[in-house]
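Beneath this line is the structure, given in structure tokens, with notes to follow.
For this view, one protein chain was removed and the others were kept in their places.
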Amino acid sequence: MPIRDKHEFKVSFLQVLDEDGRVDKQLEPDLSRDQLLELYRGMVLAREADQRMLRLQRQGRLGTFSPSTGQEAAACGPLLALGKADWLVPAFRELGALLMRGVPFNRVLRFWGGWEEGNVFPGVDRTLPIAVIVGSQIPHAAGLGYAVRHRGEKDTAVLTFFGDGATSEGDFHEGMNFAAVWKAPVVFICQNNQWAISTPLNKQTVSESIAQKGLAYGMPVLQVDGNDALAMYRAAKEALDRARAGDGPTFIEAITYRLMMHTTADDPSKYRAEGEVDQWERRDPLVRFRKYLGSKRLWNAQKEEQLRVEVKQYIDDQVKEYETPIDVKPDIIFDLVRGIAHELIEEQRAEFLHRLNDENEDADA
Amino acid sequence: MPIRDKHEFKVSFLQVLDEDGRVDKQLEPDLSRDQLLELYRGMVLAREADQRMLRLQRQGRLGTFSPSTGQEAAACGPLLALGKADWLVPAFRELGALLMRGVPFNRVLRFWGGWEEGNVFPGVDRTLPIAVIVGSQIPHAAGLGYAVRHRGEKDTAVLTFFGDGATSEGDFHEGMNFAAVWKAPVVFICQNNQWAISTPLNKQTVSESIAQKGLAYGMPVLQVDGNDALAMYRAAKEALDRARAGDGPTFIEAITYRLMMHTTADDPSKYRAEGEVDQWERRDPLVRFRKYLGSKRLWNAQKEEQLRVEVKQYIDDQVKEYETPIDVKPDIIFDLVRGIAHELIEEQRAEFLHRLNDENEDADA
Amino acid sequence: MPKMTMVQAINLALHQEMSRDESVLVLGQDVGVNEGVFRVTAGLSEAFGESRVIDTPLAESGILGTSIGMALAGLRPVCEMQFSGFSYLMMGQFEGHATRFRTRTMGTYTCPLVVRMPYGGGVRALEHHSESREALYAHLPGAKVVIPSGPRNARALLVAAIRDPDAVVFMEPKRSYRAFREHVPEQEEVMPLGKAQIVQEGTDLTIVSWGAMMRMTLDAASLVASQRGASIEVIDLLSISPMDVSTIIGSVKKTGRCVIVQEAPRFVSISSEIVAQINDKALLYLEAPVKRVTGYDVVTPYFSRETPYFPSPRLIQRGIEQTLDF
Partner (left out) sequence: MPKMTMVQAINLALHQEMSRDESVLVLGQDVGVNEGVFRVTAGLSEAFGESRVIDTPLAESGILGTSIGMALAGLRPVCEMQFSGFSYLMMGQFEGHATRFRTRTMGTYTCPLVVRMPYGGGVRALEHHSESREALYAHLPGAKVVIPSGPRNARALLVAAIRDPDAVVFMEPKRSYRAFREHVPEQEEVMPLGKAQIVQEGTDLTIVSWGAMMRMTLDAASLVASQRGASIEVIDLLSISPMDVSTIIGSVKKTGRCVIVQEAPRFVSISSEIVAQINDKALLYLEAPVKRVTGYDVVTPYFSRETPYFPSPRLIQRGIEQTLDF
């Protein structure tokens, strides 16, 4: 008794498709052809959209944004398991998740283009906007989880994403703990893409894994190959099912990699070796999944070509829509500051409109 | 490979003296007679001082305070291992630690009596004042650890205390992580006394132990019988030695119990069963340690009597000192707000002195 | 109904609102079984159960952050910061989300929540338990900050805060929690947010105050009135943000003299803004500088020294006299 081992823990690792696209039959999820194609389309759309955003940004047609190329499996796999009644609480590097959720691409563009309209998702409910303050959305997910359970919404869960860097923030810790204590139906997915801007994982934490951070909260944890869309689907599906069944939250670490810059304002050559990137390019989640589809005879070069054309057409249309001027009153922000009007705001609105007038005259003159 | 256990962890539990005071010879630390008696005196002093404070508070001679009765082993054991060059970063329930550190009891009284002088410890260096904001001192300990190592102060470590409730705060998380990443020489001791005011441990966290929270940071962790002064000494000594040797921080969970109210303003009968307290009273750390001393023929009733007399005499003297009026300028706070004088502060100081004058005249009239 | 303390009145508001609206819930440290360290949440857990009266872990940012999540889902959480001195730990969630979701999503998501917190000095408490920092919250666009001064308005304002569509910081002057009693009607009473109250009419001088300072202010005002026959108008600000500037301006235009009494330190405070509003809108009516009777710009001393660091009736009286004599 004097010194004895009292508690034991382990962190398991899940991979379904290996790096060559070979599937582990035991673990292969039971997905229909349509579901598989939906997942693949989601990833391709995310990739193509990302590349287009990069061009738009370089052309000055879009603001700074955070590319997600390389992380499509981690973002899209779980979305295939998410229902309409579930809540989605994103960070800022889950383009694929937003698009699979049904958020029109033009809204994403509007967000990065500097318009609040980019946070309004017509017809898409229960989907929070991008969270810019790292980790701050994690307690929101816990609160949403509490709310849906409190309301007796059976079969409803909450899915939230964040990065490896976010796990250092107090809000990660507090949000995870609340969810665990409340047994809230929340699935926490950390996209461990190895970097937080220029900070490599080993300066972020010296734990052997990110997954083990969930042990602090008494939460089931799993480490997943985040470039394996099937594994991500499987892990998220199981966790969401557990959440819906009332068995509480789960923490999933998705091991993946940020193939591009942190944001378009960032120059990764300052802090990381090209070789590292090459190595991860070989683990491209799209290539791997395509091989799997091929091996199931669901895919070929022609289908790929068709898909790319369709996706690009969609993107073109959405870019056009994005670039259609937004027609709103210039003082809309004064309407939005609070739900109830107040004299000081109205006074300032009047000042503002007067000033706009004055400056426009000035510009005209 | 597809699903496999990748990391394994365990939490061990340490006890040296069992509940009847029987020692585990293998684990018994090599302490001299003087050291053992110093440790016992520390615990007795803490207990007697706590009881005296309770009386003073009830008599209106002291403000609200947080009694530490029952937690003496957890606070005093580690102090025996702490050197003068080490830093001590307390929370607010380590009376024994402050007294063993050499802080005169009258200073502790002054703190709880509402005087800043209670944070000035003549002749005692490297000892921070009581931290009231739960968990906020934890990052300070990490920063101090960085500083001493950065300065090349070999053989210097930092010891910090906090409660089970504190482990829910973001600052616990952030401070622990910084210390781990920096391999800072810090020993973190959580006094898990089962309650945070009225919040029981199972509403604070659903992890099987507090100790395992350290796994999140890749830190060595240990759970200790916190009512066993020898185990606390041993665990802290090993951790401090490891810290001094450059091997980084350690997290220790001391399992103990708050035998009294949270503070003198609290009524625990509202939220906990008496039976629970009785159970823990049987594990009184002083009784256990006294049995051990007796079994080593270092102690008997007469020595106990002598010690109690000596300690009470010290307490009496210190209470007298505490109740001697403090002679400082009434506007001292204006001197202390910043290190450099400024006109607005001087203007307000003048207003303040004028007002004191005016109100004194008023009182005289 | 017997007269009530502010603690009882706030408790009544919580009971009635929780009965009225299922979506209202209460969360915070020790608010359940222990009924709050000041017993403000007495009886709630018993009446509404643990799922609507939640004892949370010890984490202020987590408390507000999860409350935001609940509010986004359509609940109306009333969360408690055990003392305002620990509320700065949730400043990130407050500034970054509670005040912003409405603008950010153009009204698609809002945060109908209340953050209750006891604030202020005068109760001989530990460090961090005596400050008045309403200015920090009031500066933030989108925030609402409400401070009652007595049992009756505490009840009526808390009801309004709970029903408000946005985040409201509800600061309770703990010095007034049990200091006096007032009649509080059993039936529902709601006061609009954003409105001050003229609690005493007068023509010679306007006093603006709020929270625990109101009682002292009324005492000082009646002393000066009786000693000098001055007619003093007293405004209870109640809503710190948004501020009922027109009531203040209307009064100052009438009296030409103004004293502001505030417990908080002076620099960049609510009193500064009131002076600035008077400058903006009624400068030419002033017959004397606006007088600020406030706390000092120093770290609040420990409680044995604290008394002269807060305004006193005498200090307020002097401020009034000085302004009348200018």
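Chains: A, B and C, in written order; residue numbering restarts at 1 for each.
Everything that follows uses one rule, which is that contacts are C-beta pairs under 8 Å (C-beta built on N, C-alpha and C of every residue); 3 or more make two chains touch, one makes a residue touch a chain.
Because the structure is a prediction, the values reported are computed rather than measured.
All shown chains touched by the missing chain in the whole complex, by label: A, B, C. Contact with the chain not shown here comes from a single listed residue; of B:A97, B:I138 or B:A157, that residue is B:I138.
Residue C:A135 is the one among C:L27, C:V53 or C:A135 that touches the chain not shown. When the full complex is taken into account, the listed residue touching the unshown chain is C:I270, out of C:V7, C:V31 or C:I270. Along chain C, the points of touch with the absent chain fall at residues 60-61, 85-86, 88-89, 91-92, 94-96, 99-100, 102-104, 127-128, 133, 135-136, 138-139, 141-142, 241, 243, 265, 267-273, 275-276, 278-280, 283, 286, 289-290, 292, 296-301. Contact between chain B and the unshown chain involves residues 87, 116-117, 119-121, 128-129, 133, 136, 138-148, 150-151, 170-171, 173-175, 177-178, 181, 332-333, 336-340, 342-345.
Residues 63-64, 113-116, 118, 132-135, 165-166, 168-171, 196-199, 203-205, 265-266, 270-271, 330, 333-334, 336-337, 344-345, 348, 351-352, 355-356, 358-359, 362 of chain A touch the missing chain (whole complex, contact as defined above).
Here is the rule we use: only the chains that are shown with their structure count from here on.
Taking the CA centroid of chain A as reference, the farthest chain centroid is that of B. Annotation: 43 Å between the Cα-based centres of chain A and chain B.
Averaged Cα coordinates give chain B a centre that lies 36 Å from the centre of chain C. With centres set at the average Cα position, the gap from chain A to chain C is 40 Å. For chain B, residues touching at least two other chains, in rising order: 168-171, 203-205. Residues of chain C found to touch two or more other chains are 56-57, 59, 61-62.
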